[in-house]
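All protein chains but one are shown at their positions in the complex.
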Amino acid sequence: MRNVALHRVRYAETDQMGVVYYANHFIWFEIGRAEFLRAAGIPYLELEKRGIFTPVAEAYCKYKTPARYDELIEVDTSIVALKGARIRFEYEIRHHDTGVVIAEGYTVMAFVDRQGRPIAIEVACPDVFEKLRSVVTESRWGAKHHG
Amino acid sequence: MRNVALHRVRYAETDQMGVVYYANHFIWFEIGRAEFLRAAGIPYLELEKRGIFTPVAEAYCKYKTPARYDELIEVDTSIVALKGARIRFEYEIRHHDTGVVIAEGYTVMAFVDRQGRPIAIEVACPDVFEKLRSVVTESRWGAKHHG
Amino acid sequence: MRNVALHRVRYAETDQMGVVYYANHFIWFEIGRAEFLRAAGIPYLELEKRGIFTPVAEAYCKYKTPARYDELIEVDTSIVALKGARIRFEYEIRHHDTGVVIAEGYTVMAFVDRQGRPIAIEVACPDVFEKLRSVVTESRWGAKHHG
Partner (left out) sequence: MRNVALHRVRYAETDQMGVVYYANHFIWFEIGRAEFLRAAGIPYLELEKRGIFTPVAEAYCKYKTPARYDELIEVDTSIVALKGARIRFEYEIRHHDTGVVIAEGYTVMAFVDRQGRPIAIEVACPDVFEKLRSVVTESRWGAKHHG
């Protein structure tokens, strides 16, 4: 499964180079995975209500073309790995009008409880695990890409 | 009592107009009041540990001159009112090198407990109240300024 | 004229109090006025292309109820004053589902050129001025509110 979320670039996100500051792409990744999870029937908020938190363990972004103020951009999100207490999301950010790629990247998240201890999601919440497992797809970039 | 905190303007804080985006001044206000409270012997973190939270009820900023990347700025903070479950901080942000004013403003904060219910700080934590009361100063701008 | 823009609260916008950090409301004001101007036929980007910039001169927000992660919020925006080189926007932020008010506030913006010098918009860009003038409405709060 893939899911595409839309976002309008704000003034707050630009910097004095006239383009979007590089940390914002990681916030766009968050938009992507929130909408992905909602579309997959597992809103992140429900995970937290069930005592499951997903701090980020790794984050990577490759910047290809600048994003500019007021552009409509899209975040194309997928889950490409799910094992043990970890899940890996991949993202491609594109200019909505042209499809030109702005950035691509991934995040690895851990499943932990409220105290920050790892959770074996498969055991602790088999229904969530099953839903997640059913939407895992192959990586767009495969092994060539960043460990 | 007044307290002056320093901050170096970051690239992340600028926007495509080439100056600092206006929401960041409110984050600088936060730096100002955190350092004020530390200097007054009441680190904000200790308030939270004692179950006192201070959500912002009102915030105002008047922008006088732009702040730019890499400038050293200073946030001059004071408490100008303390009554019931409310406290009012005032701020003047200046270019550190020239003293030229960048912005001035205020925030009003409420004292609440973990559930968000108002706390009469004077009754609940008389020692905190007394420390705060002892550092209240007159408003720099007085009644002329914003309600 | 009023315009209502929607926004989904992100994790990045929350703080450790479990609610949205107070500076983010000013970014939501930006969303409000960008969508207002677009709806009024004067996209902000076109203003900049014509050499008109609108730095914020004053900003105020009164916080009424917390906004929380993943909520859909709406920013109801209007222009309530336009004179000389200044324009005043008013905002009401509400929970989209219930209509309960999260915050209300205003910003005053100046019209300046690329060098930051004030522009008499009425003279310099009469077509823009006329469009803006035609959508001015009365203040929701009137004189009772913040200077």
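Per-chain numbering from 1; labels A, B and C assigned in written order.
The rule we apply is simple: contacts are C-beta pairs under 8 Å (C-beta built on N, C-alpha and C of every residue); 3 or more make two chains touch, one makes a residue touch a chain.
Computed from a predicted model, the values in this text were never measured in an experiment.
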Sole contact to the chain not displayed, among B:I27, B:A81 or B:V101: B:I27
Touch with the omitted chain, as defined above, among A:A57, A:A81, A:V101 or A:V136: A:A57
Residues belonging to chain B that touch the chain removed from view: 8, 10-12, 27, 30-31, 34, 43-45, 69-70
Where the missing chain touches chain A, by residue: 17, 19, 22-24, 26-27, 30, 53, 55-63, 66, 107, 116, 146-147
Absent chain, residues of chain C that touch it: 11-12, 14-19, 21, 23, 69
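Quick note on the criterion: only the chains that are shown with their structure count from here on.
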CA centroid of chain B to CA centroid of chain C, Å: 23
Distance between the centres, which are taken as Cα means, of chain C and chain A, whole angstrom: 30
Multi-partner residues of chain B (each touching 2 or more other chains): 17, 19, 23
